[in-house]
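What you see is the complex with one protein chain gone and the rest in place.
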Amino acid sequence: MQKYISKQNLNTLLDTMIAEGTRVVAPCLNAGIPLYEPIKSASEMVTELLPRRSSKEAFFPVCEDIMSYAKEGQHVSLKDIDPSRFQETVLVGVRPCDAAAIPVLDAVFSWDYKDEFFLERRKKTTIIGLACTDADDACFCSAVGLSPGETKGSDLFLTPLEGGGYACETFSDKGEALITSHKELFSEQTKAKALPLAEPQTEKIDLKKVKAWLDGHFEDPLWDCIAVRCVGCGACAFVCPACHCFDIVDEGTEKAGKRRKSWDACGFWKFTHHASGHNPRNLQPKRYRNRIMHKFKYYDDKFGQTLCSGCGRCVRICPVGIDIAAIVEEISKK
Amino acid sequence: MTQPIDTSIYIAITEAIRDEAKRLLLEGQVSAVIGYAGARRKGSAQPVIISQAEDAAKLIFSPASVNNLALYLTKAKKEIPKNGKIGIVVKGCDLKAIVGLMGESQLKREELYLIGVPCAGVLASTAQPSTGLTAETIAPKCTECNAHLPAGCDYVPNVQLPAPLQLEEKYIAEITRLEALTPVERWAYWKEQFAKCIKCYACRQVCPFCFCEQCLCDRNKPQMVESTPRPAGNTAWHIVRAMHLAGRCAGCAECERVCPMDIPLNLLNRKMAKELKELYAYEAGFEVNDKGPLSTFDEKDDQSFIK
Partner (left out) sequence: MCNNNKNIYLPYLATVADVIDETPDVRTLRLVFQDEQLIESFAYRAGQFAEYSAFGAGESTFCIASSPTRKGYIECCFRSVGRVTEELRRLEIGDTMGVRGPYGNSYPIEEFYGKNIVFVAGGIALPPLRTLIWNCLDLRDKFGEITIVYGARTEADLVYKRELNEWQERKDVRLVKTVDPGGNGPEWDGRVGFVPTILGETAPAAVNTIALVCGPPIMIKFTLPVLEKLGFSDEQVYTTLENRMKCGLGKCGRCNVGNVYVCKDGPVFTAKQVKAMPMEF
């Protein structure tokens, strides 16, 4: 289904949904930082800035309770999470690089054991992607086979038009349902031209070639060479739309508390550290190798997909300028 | 109105660093040189460790040479071989950390060859690396720099540093603003800031003084600080950090630069430094002291806190 919606009607749509009790998550400013967060009014939406963290947190929050416990003498009672926490949600204004990573994560959260925390939110969320008109030189979606107009992951995709408003295209039943239920706000497509999309400066990388090299180079001087300066923080993983490692911890008192799931990162030395003192990935280059391997080999081996959508956040945020796009490009030329 | 800052000397500094590094490596005076090299993004610079003379040509100094490379000298960076003398490119602010680390017996002066950089300032974390240095794009710490010319280095390129512009001292201004707030208002401010923390520990990992074998916050027997990114653990973590750095941090502001969530961490450190200056007339980073004000007791110390 292809339609047109004016900027004003888009705001009306969001405000109507908010009034109807739908949780609307959009890029907005929080204490000065652009983030994907629930908004109370469409006017809070800020689409000009790339959110500092990706939209994965609409499904996989930074930290969430997964159960609570209470002890009384020898007895323990557990309380499961309240399913009402998973609200009907519309995730709007999502950059193509963020939206494209979401279905990639479906694979890990649904193989064999089903992680309902992720999957229930997925089920109840409609994703409205927004074509990207603004790239910087850290962006590399085009290098990993995506583009500023990529619709993967979006139920409904908006392309900004010259003269205002958006062309809307649906890519799923959810997208169609959203239009159908608010059809008065949409009109037939216009002839207006799309605004020029962003132009990432990176050439397409042959990811098959990258994987083929990784298949045979678990041991290679490259890892020391690129990762000796890695400081071992979790910034790259935490801003990444595809990184999904997490920790599970208990927090509370002797008597009662919560079990929580929170983001973790393979760059941390503690990540694989055994209580015995043994650590299979005891040095930073080994940990950084795991990051690249997981993204461009292991996830492909397991699920046939690449764990990187080229958003460039890790490139911008790395304290020591480690540039995954440059690394993958270098590997592709080996 | 953006006031440009003259960084034309960085071209001559780059040449001088390359020549010196090449000489040091050729003559075998050092086993490696830690410096900055250009990278893919336009105007960007990143830390590099070179051990071959021919790699000296990779070295640069530019407004994007933001890192405090002293980090790589510490025992926290196990990956960097520490055999023989190491050459390192240092700005005045970075040097203060090295001085502090020498005071804490973490580094030995005779094992370092310090290549000092006369510095007119580097870029703020919010600026794209390709941006020119201006009064607006300059890192906040540079607005109150008192070490444009690093002292006591083995080599400093012979360039004439332009007279620094008078810029608004950003931390002093912000501390003054916060001190004027009521405790409730101030608490609200910090609560909002700490709430942004996602526990990526970039602040800790880049800090030259966070060289503990195992950080208190990574210990779980007992769990002193909750590990999840929630208000209680976040607040505890940032307070522990600020307290542990009091009297040691000399303001390289790396913690603040790397924070993906823009928490003004150096503001806490500067406030601590201000308190120490007022209480003990102490300023970290200028001379090698093996005992900081918080690790010694003097009968003349201020005891007004005992009530």
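A and B label the chains in the order they appear, each numbered from 1.
One rule holds for everything that comes next: contacts are C-beta pairs under 8 Å (C-beta built on N, C-alpha and C of every residue); 3 or more make two chains touch, one makes a residue touch a chain.
Just so you know, these numbers come straight off a predicted model, no measurement behind them.
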Chains on display which the left-out chain touches in the complete complex: A, B
If I consider the whole complex, including the chain that's not displayed, which of A:Lys114, A:Lys193 or A:Lys333 touches that chain? A:Lys114
Going by the contact rule already stated, which one of A:Met1, A:Cys225 or A:Ile248 would touch the omitted chain in the full complex? A:Ile248
Mind pulling the chain B residues that touch the left-out chain? 220-221, 223
Which chain A residues touch the hidden chain? 66-67, 69, 71, 74-76, 78, 80-81, 108-109, 111-116, 218-219, 244-250, 252-254, 257, 259, 261, 264, 266, 271-276, 278, 280-281, 286, 290, 293-294, 297-298, 301-302
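Assume only the chains that are shown with their structure count from here on.
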Cα centroid separation, chain A vs chain B, in Å, comes to 31
Which bits of chain B are touching chain A when the two form their complex? 39-42, 44-49, 67, 71-72, 77-80, 128, 130, 192-193, 195-196, 198-202, 204-206, 218, 226-230, 233, 254, 257-258, 260-262
So in the complex, which bits of chain A are touching chain B? 30-33, 52-53, 62-63, 136-138, 224, 227-229, 231-235, 237-239, 247, 249, 251, 260, 262-263, 265, 268, 270, 283-285, 315, 317, 319-323, 325-326
